[in-house]
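The complex appears here without one of its protein chains, the remainder shown in place.
The chains carry the letters A, B and C, assigned in the order they are written, with residues numbered from 1 in each.
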Amino acid sequence: MLNVNIAGVEFKNPIIAASGTFGFGREYAEMYPLSELGGISCKGTTLKERPGNPPPRVTETPGGMLNAVGLQNPGVEHFIKEDLPWLSRQGTRIIANVAGSAVSDYCKTAELLNGTPVDMVELNISCPNVKEGGVQFGVTAKGVEGITRAVRDCCKKPLMVKLSPNVTDITEMAIAAESGGADALSLINTLTGMRIDINSRRPIIRNNTGGLSGPAVLPVAIRMVWQVSGKVKLPIVGLGGISTWQDAVEMLLAGASAVQVGTAIFTDPYAPIKIRDGLQEFMEKNGVKSVSELTGGVKPW
Amino acid sequence: MLNVNIAGVEFKNPIIAASGTFGFGREYAEMYPLSELGGISCKGTTLKERPGNPPPRVTETPGGMLNAVGLQNPGVEHFIKEDLPWLSRQGTRIIANVAGSAVSDYCKTAELLNGTPVDMVELNISCPNVKEGGVQFGVTAKGVEGITRAVRDCCKKPLMVKLSPNVTDITEMAIAAESGGADALSLINTLTGMRIDINSRRPIIRNNTGGLSGPAVLPVAIRMVWQVSGKVKLPIVGLGGISTWQDAVEMLLAGASAVQVGTAIFTDPYAPIKIRDGLQEFMEKNGVKSVSELTGGVKPW
Amino acid sequence: MKPYDSKPCRLLSAGELTPGIFDFTVSCPELAAMAVPGQFAQILVPGHTLRRPISICSIDKNSGTLRFVFQVRGAGTEGLSKFREGDTIELLAPLGKGFPIDPDKRTLLVGGGIGVPPLLGAAEALGGNAVAVLGFRNRELVILEEDFKSTGAKVLVATDDGSYGFHGLVTELGAGEDFQVLMACGPGPMLRGVKALAAERGAQGYLSLEQRMACGVGACLGCAVGLVDGEGREYFGHVCKDGPVFPMDMVREV
Partner (left out) sequence: MKPYDSKPCRLLSAGELTPGIFDFTVSCPELAAMAVPGQFAQILVPGHTLRRPISICSIDKNSGTLRFVFQVRGAGTEGLSKFREGDTIELLAPLGKGFPIDPDKRTLLVGGGIGVPPLLGAAEALGGNAVAVLGFRNRELVILEEDFKSTGAKVLVATDDGSYGFHGLVTELGAGEDFQVLMACGPGPMLRGVKALAAERGAQGYLSLEQRMACGVGACLGCAVGLVDGEGREYFGHVCKDGPVFPMDMVREV
């Protein structure tokens, strides 16, 4: 009853680990089998290896955190050779989160993934933490449509476009991704934020600014998913601040077909499992037979 | 040593109550003299009386809250006749927060304030909670510049433009306000958000969406003030999520000349006073002689 | 003197009346001195941005204490329930307009569920000239019956399932009583019922309402409630400042 189908990919439950918060799954697999999760969205991967930003890369904020990891990753070929074989045996759906600095990088990365066991590609055009992390493509409708179409043409996997919340009108970006040929949308990535150490007068994050995530952003994420779900036909994977099963239900009601859980995993590594169990219990109690009955079920005033 | 000068207006300290969270001061004046504050920004006022939105208008969110009061107010003439005489005797600076649905409303409202004891006009072009609350002017550079110039022409008071954070590039809006003739900027207003009651499936806020404020938004506010302060020469009044004196110091370091405190007052009515006292103590301990030494003092990496 | 203030107060006793319903007595002489029945407090729950409004259940000006009885409904009241005897708890109180007590007028107090506690203070102030009609879902949920009795009031209890007292609605039970004034607190349907009852009898009626709140003092305009003024003009008043107790004729819908 928990299973969902997104762009032709069957997830056994709608709880997916969010990109960048779950690595390639190995660390949390020490605590529970990854097969407990509907899927995992892997750490943002680029064509070539990236060193990432100097530390500090993370800090807490009220109800959330900032990060500016800067897409540290070993490159897509390393991912395919070293992580994917193991990952593909874990009994969970694998979403490759792809970032880059130029359209051609995205395309080449997506092409390299074509013949692999990856189930879905998530186009990260919203990483605010590297100068060329793709966010330049993510904040104009033209940019979103252009890169989506380009990757669509070279990518044989179902393509999910991950939207940035740092825009005036998220629905424009969603519509642009739909026009560009996306099969699904995920939102939201992080809101750009900053903290300053008042003693050293230095920004706490070495990159000066970082991406805000965690419970603090939940209302913004719910609002954006709701707005977008009214404007596009694509399935939406909702994320941003989900830390309880109630949050997940809210996100589904707002219009999401599945959810991703990120920062909450740092607070409690078992959060995704607890969310899944809570959701199941809620559905049983309320006679909800399938997750899709919840999707978009909000009754606006 | 706590005094600051913003666009020619002298505030005895840099702590100002934020619009909409402090009414016209009467309720909190029952607890402490308003003269303890640098100033108060009054509840958003329109040309004619407005009934406001139906309830519920407020709800809590992780680290913050949503509101959609919908600019309930008795109209500017009532404000001038009934509230201003009393307010002008309280020994604090008075900022009139002006909203409207058409440029002409804003202008007429500002004109009516010309001959009054109001110290400054704050142009609210960022209220997300009414269909015609001005936000339509606040999310494009053209809109911001246009309305700023129009009001500038009819307003004899120092003019502060309050910016919406719901934009792709806040610096564009800041530059537009500067070009339009603003004397100061205040930022941020609320981020649009939503919560859903999972049992009734209704949005908790009757307006469906509401404005997110409180500690949760602090990192976004700090970031925006920092970005804007690098792009304009205007003095900035920073707000959004300030709840401790440390937050206020951060905001000043980011580039603000003064701060406003809003939602924190709901958590603790004495928050503005505690923030003022903490700031003063911090300055004494660190040999900071004037608030302006803190303004913009961040040392980016 | 300040009409209300925010103060850290010592929690003198913290108990659980029935599962999920907590009973706190707080030492706050300055605040208790100002309080009248039907007013409320905004209580700070650590980790929460918004305080939670809880009615004053009973006022003891001699010992300088206020009593609160509340039910766990969500995260806020859950957090509140974690306080222990001896802890310090931050109260903004007393807030709003309470019940207009006239001990010379026979007063019917009608409470439903967690709407019962705010009426106890009224019963105390009425000094016996009251009939308290208290409704609960079932026997297990009955609270404060003895407390009402010791005010000298006549006390009648109804349960929805008949497991205790009268089997039926508080309004049916109240209909059998004589009264000049009616004061009520409880769920919407009950309030509609008592409004009709008071109207029928030509009695003055007062309803205690609830709404989500932020400031609690009238500054944020968050807790709107649809009211009608003397000329029939509709407008939004505010539960925290204009209420929580309203003359029933002012209330547009409950």
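Of note:
One rule holds for everything that comes next: a contact is a pair of C-beta atoms (placed from the backbone, for glycine too) under 8 Å apart; a residue touches a chain by one contact, two chains touch by 3 or more.
Quick caveat: nothing in here was measured; it's all calculated off a predicted structure.
The shown chains contacted by the absent chain are A, C, with contact judged over the whole complex.
Of the listed positions A:60, A:82 or A:153, the one in contact with the omitted chain in the full complex is A:60. Touch with the chain omitted from the figure is made, among A:72, A:90, A:171 or A:280, by A:72. Among A:38, A:100, A:215 or A:272, only A:215 touches the chain that is left out of the view. From the options A:10, A:82, A:268 or A:284, the residue with contact to the chain not on display is A:268. Although one chain is not displayed, its contacts with chain C can still be listed: residues 46-47.
Although one chain is hidden here, its contacts on chain A can still be listed: residues 20-23, 26-28, 30-31, 43, 51-61, 63-65, 67, 69, 72, 204, 214-215, 263, 265-270.
Basically, only the chains that are shown with their structure count from here on.
Under the stated contact rule, the graph of chain-to-chain touches is a line, running from one end chain to the other without closing. The greatest centre-to-centre gap from chain C, using C-alpha centroids, is found for A.
Averaging C-alpha coordinates per chain places the centre of chain B 35 Å away from that of chain C.
Computed centre separation for the pair chain A/chain C is 46 angstrom, with centres defined by C-alpha atoms.
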